[in-house]
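Have a look at this one before I ask anything.
With one protein chain removed, the remaining protein chains of the complex are shown where they sit.
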Amino acid sequence: MTEERLAELERRLAAMEDERAIERLIASYGPLVDCGEADAAAQLWSTDGSYDVEGWSMRSRADVAAMVRSDAHQGLIGRGCCHFLGPAVVTVAGDDAVAVCESILVLRRGDGFSVSRAGANHFRLQRIDGRWQIVARTTRALDGQAEARDLLATGVAGR
Amino acid sequence: MTEERLAELERRLAAMEDERAIERLIASYGPLVDCGEADAAAQLWSTDGSYDVEGWSMRSRADVAAMVRSDAHQGLIGRGCCHFLGPAVVTVAGDDAVAVCESILVLRRGDGFSVSRAGANHFRLQRIDGRWQIVARTTRALDGQAEARDLLATGVAGR
Partner (left out) sequence: MTEERLAELERRLAAMEDERAIERLIASYGPLVDCGEADAAAQLWSTDGSYDVEGWSMRSRADVAAMVRSDAHQGLIGRGCCHFLGPAVVTVAGDDAVAVCESILVLRRGDGFSVSRAGANHFRLQRIDGRWQIVARTTRALDGQAEARDLLATGVAGR
């Protein structure tokens, strides 16, 4: 009886730790890319993880780091940018997980800031070497396109 | 002694699971309405749960689903919208809970996006059939009105 209760507690606690590790990983993305920590941002992905965002298809950690170091991204940082991701909805199944959240990209404009994009973000993650890593992230603008809506619908459903 | 420690662990773990289930429910709202999943969005409410938002008073799951399917809401989706809710502050007492968060509504405008509304969101939830469900949500624009401020103050206090 004690054995069963201990095992059940361990199982439920581990499930929460997994979800929280993924939530933390996703919450780290914006701060890391907005301060230009290219390598730390890339470490959120698996070695050959992908990041498919409109007009940009990255296929590895090296690609993600190169995006952060690119003139385009460095230009955003120099101007003032905030990749603002909302709370993620995470679904874990063993060593695989799906997460989804919405996001806005806020850029400095004159004395204030403006929202240049609102997006849907779908993440596939795997536990690799004991650490959750993004194996595929897909981001699409919430501009009425069906693909962005599909990312949200499948993400909340954990698919 | 072991019995007491097990019971205490179970109590604390269950408390965290309750809060997290409610956080997940609230984090799902934006993605679900922005992709038009009317039935899944409605399932966040209890059968006769209410959603009172300026100019719109819903009194059931069916009403919430009808709102998502309405021409007004479908127009927002087609144009591009993001109902962006922040991290919720959740207070649970047995089978009842209160949660509060702020939100912004971001709409596509021309090449970019604009913030058409900032809001205060107060949720009353109940555990019904073993699942947390919204029994009353009230949302008011943060436009200086006292009612929006009351929602925030009572929500953080868990009332």
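Which chain is which? They are A and B, in the order written, and residues in each are numbered from 1.
In this text, a residue touches a chain if its C-beta (ideal position, glycine included) is under 8 Å from a C-beta of that chain, and two chains touch if they have at least 3 such contacts.
Everything numeric here is computed off the predicted structure, so don't read it as measured data.
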*Listed residues A:Gly49, A:Pro87, A:Gly119 or A:Gly155, member touching the removed chain*: A:Pro87
*Quickly run down the residues of chain A that touch the omitted chain.*
2, 6, 9-10, 13, 16-17, 20, 23-24, 26-28, 30-32, 34-37, 40, 77-88, 106, 108, 112-115
*Identify the residues of chain B touching the omitted chain, counting contacts across the whole complex.*
2, 5-6, 9, 12-13, 16, 19, 86-90, 100-102, 104, 114-120, 141-144, 148-153, 155-157
